[in-house]
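The structure's right below; bear with me while I get my questions together.
The complex appears here minus one protein chain, its other protein chains still in place.
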Amino acid sequence: MSPRSHRSGPKPPSLVVNLVVLAALLGFLALTVGTAYINMGPANVVANVGIAVAKAILVLTFYMRLKSDSPLFRIVAVSGFAWLAVLIALSLADLLTRPA
Amino acid sequence: MSTTPTAVQFDDAVQQREAATLGMWTFISTEILFFGVLFAAYTLCRTRFPEAFAEGSRHTDVLLGTAETAVLLISSCLVAVAVREVQLGGQRIATWLIAATAALGVCFLTMHGFEYVSEYHEGLVPAIRYTQSGPSAGQMEIFFCLYYFITGFHGLHVTIGVIVLLVMARRTHRGDFDQDYHTPLEMSALYWHLVDIVWIFVFPLIYLIGRSG
Amino acid sequence: MSVNVADSPFPTEQGTDEPNPESYLDAGYGLRSWLTTHDHKRIAILYALAITFFFFAGGLAAALMRLELISPNGSLMSAEAYNKTFTFHGVVMVWFFLIPSIPATLGNFLLPLMIGARDVAFPRLNLFSWYLYITGGLFTIACLLFGGVDTGWTFYTPFSTMFSNSNVMLTVVGVFIVGFSSILTGLNFIVTIHAMRAHGMTWFRLPLFVWSMYGVSLVMVLATPVLAMTLALIGLERLLGVGIFDPALGGDPLLFQHFFWFYSHPAVYIMILPAMGVASELITAAVRRRIFGYSFMVYSILGIAVIGFLVWGHHMFVSGQSMYASIVFSILSFIVAVPSAIKVFNWTATLYKGDITFGAPMLYALGFVGLFMLGGLTGLFLAATALDVNLTDTYFVVAHFHYIMVGGSVMAYLGGIHFWWPKITGRLYSEAWARFAAIVMFFGFNLTFFPQYLLGYEGMPRRYHVYPPQFQVLNVLSSAGATILAVSYLLPLAYLLWSLRYGPRAGANPWRAKGLEWQTSSPPPVHNFDQTPTVTEGPYLYDESP
Partner (left out) sequence: MSSLPQASSFAGQVDYLFDAMLALSAVVVIGVFAAILWFAVKYRHGSRADRSRSSRRTLGIELAWTLIPLFLFVGIFAWSISLFAYMSRPPIETVPVYVVAKQWMWKVQHPGGQREINTLHLALGQPTRLVMTSQDVIHSFYVPAFRVKQDVLPGRYTQLWFNATRAGTYNLFCAEFCGTDHARMGGLVIVMQPKDYANWLEAHAGTDLAAQGAALFRRLGCSGCHDPQSGVHAPDLYDLYGSTVPLSDGTQVRADERYLHDSIMLPNKEIAAGYAPVMPSYQGRIGEDDVLALIAYLKSRHAAGSP
């Protein structure tokens, strides 16, 4: 068996980082469930979606290694989300301004 | 050490890995839009019927939902560590980690199966058994349509993911991957993380709205 | 028919009569060697065959429609038959001809050659895409055999989900599958362009055709999933009677239109961007000049690909969409016209101080520029909300998009086929016949579709098989033009096939064209280049060499 050293592909995050990220994800999960039961009006949606975005960024950055891999992949990943944002934003723009 | 030949169209292994990873990321972008349509539909329908969506959400099982989320998050961590292990030469541990990831995937599917069953008994399944009445039953049906479409499509992805992971566990066990070559495992892990990310958004949007009201 | 090489405007370098034994065409002759090939060049040929079939199938439907429309009372077909005919025409031409046309044939063949690669990044995936395309096509043909579908290619709800009694499901499944073929092709091209370029082939040395393939792949990859899922939702709603589009279920039919056009407007750019790439190659080779404003051409390709995603609502100005959304979509539609205008001006400017020969490819390219300009300008009329109210859903729209798609894309596609024919087949076609066909096509096209602008302006709605008699004169003119157009499409089929057997062998570079694809033999060897090329200069350096 070869010695434990990294030879190809992006440098993997350390075991500690992996576990810290998992802890953060589970913490966020608790937070999102908790806040859901507090009536904050429209802020509930913001909290829910905001926490989901934070979790997704954690997974993308560390587990999917966007941090250490080629910047090109960051662009590709962002473009997927950006196009989705366009779809939602412009069709919502119609729905919200339609005469009732 | 295994020597996997570079495919004929590539110059070297670096180029091959770069191509495969870029292909995977492009595919992930595509998947984001596949799910994205459903999320867009969800957003627009919820904008029209906020009350019914909140009520529909209250019919879902938040406990199981939370457990499912936790399971997926943990599985994501496991498969990330598995890739790391292979990169560092620890195929044996990696095999077990990948198998455990697949097991957690099965666990997720089972829990979701329980949810579907209890929803069936409650009469919440549009077109099959929908027995809700009351003021917002019709609009809640739209919520449940989207619920089944999103979770069903996601479940399909989980199922494919489990199969892929099992194949990867076997190949890791067989010694197909080492410090130099492990692209298929890396790609499978990326796919599994994508499945996780989708669920990260599904969970609050399906299970958590209208809980405080 | 004979080819007089001395007559040819190009100083043709003629090849020997000896076949090139390493040619990709000679790598195997059995059916099996074709159906299991991973060679991008062979896959391109497979696509070309299938696409040609669908082009003539869709064309036959068009011919039937034009025949029906000669008389105002609908004497030839029943209403239902006519509705099924135009739906078949639309579905086949959009998804089974135009969208794969240039990318899957010329793109597949040329992309690796142009960037100096041995193949695309994922050859097996490439073959799989073709099988998906064929599977989708079989569904569509099955649909026709089982009685057709009558929703129009747009599948508007609630008609398609609750009211149509035809084979909506089969068609939807067919289009769903062919969508995957398109996604995988786009993915393959993106990776190929990023990862497989030869040494020295920097981004700003890429031929514009490669850039256009890049732009088109972006659109395929990012737009097609939206169509696929929307069609899946349609299928679900039709099958189970539950869903989110039908107002009777509390749904919103405009939601469907938003999703549908989010794909289907960018799909227009899937059709026209490759044509722009082809035209740039053809014009520079014939003019023997560097393309005017290369970087502006590149940025306008990318601009069209990106802004093209933001304009879909201009299909919905009278649909009940909010006025404010219409305003936003209208201004964005005007803005997306700017890069197209730049391209037309730049092609024109490329001619300046050139050394122009007018071979068949150049005639097609010039035809493309002219017709595309007419189509693009009338697009501005439709982007202008106040005019669109009157013009939308009339023959004005029909004429507009046929100028873009048939006048634009098909002209460029045929121009490209002629230009690269020697490279693909190793044979030269009859230049005289080819030029004749190009000219006939230009006039036939205009005679067919220009009257439709007038019809639309006079208020004739589209998808009508009976119409008030005052529209008859223009309709008869259009049908007459269609006859000429049909002949001009059959001509290339004849003389190109003829050339396969009797055409003289072409040398590696009969047009003395720049570009890596001309540096290898015709037809190219299986792995494209005997030596992986190294690139040291930008594209189109025609004016540098004697």
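Chains here go by letter, A, B and C, matching the order in which they are written, and residues are numbered from 1 within each.
By definition in this document, a residue touches a chain if its C-beta (ideal position, glycine included) is under 8 Å from a C-beta of that chain, and two chains touch if they have at least 3 such contacts.
None of these values were measured; they are calculated from a predicted model.
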*Of C:38, C:463 or C:527, which residue touches the hidden chain?*
C:463
_Touching residue (missing chain; options C:131, C:146, C:204 or C:358)_ = C:358
*asked:* Touching the hidden chain in the complete assembly: which of C:49, C:338 or C:541 does that?
replied: C:338
*Looking at C:23, C:135 or C:390, which makes contact with the chain not pictured?*
C:390
*Looking at C:128, C:159, C:436 or C:450, which makes contact with the chain not pictured?*
C:159
*Extract the touching residues of chain B with respect to the undisplayed chain.*
49-51, 135-136, 138-139
*Hidden partner interface residues of chain C, rising order*: 9, 74, 79-80, 82-83, 150-152, 154, 156, 158-159, 162-164, 247-248, 250, 253-254, 287, 292-293, 296, 317-320, 323, 326-327, 330-331, 334-335, 337-338, 341-342, 344-346, 348-349, 351-358, 366, 369-370, 373-374, 377-378, 380-381, 383-387, 389-390, 392-394, 454, 457-459, 461-468, 470, 543
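Going forward, only the chains that are shown with their structure count from here on.
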*Please flag the chain sitting at the greatest distance from chain B, going by CA centroids.*
C
*Which two chains are joined by the greatest number of C-beta pairs in contact?*
A-B
*Interchain centroid distance [CA atoms averaged], chain A/chain B, Å*: 14
*Where in chain A do residues touch two or more other chains at once?*
72, 79-80, 83, 87, 91, 95-96
_Residues touching two or more other chains, restricted to chain C: which are they?_
194, 222, 226, 252, 255, 259
*Please name which positions on chain A make contact with chain C in the complex.*
72, 79-80, 83, 86-87, 90-91, 93-99
*Which residues of chain C touch chain A in their complex?*
194, 222, 226, 252, 254-255, 258-259, 262, 309-310, 312-313, 316, 320-325, 328-329
*What part of chain C is in contact with chain B in the complex they form?*
112, 117-123, 183, 187-188, 190-192, 194-196, 221-226, 228-230, 233, 236, 240-244, 249-252, 255, 259, 527, 532
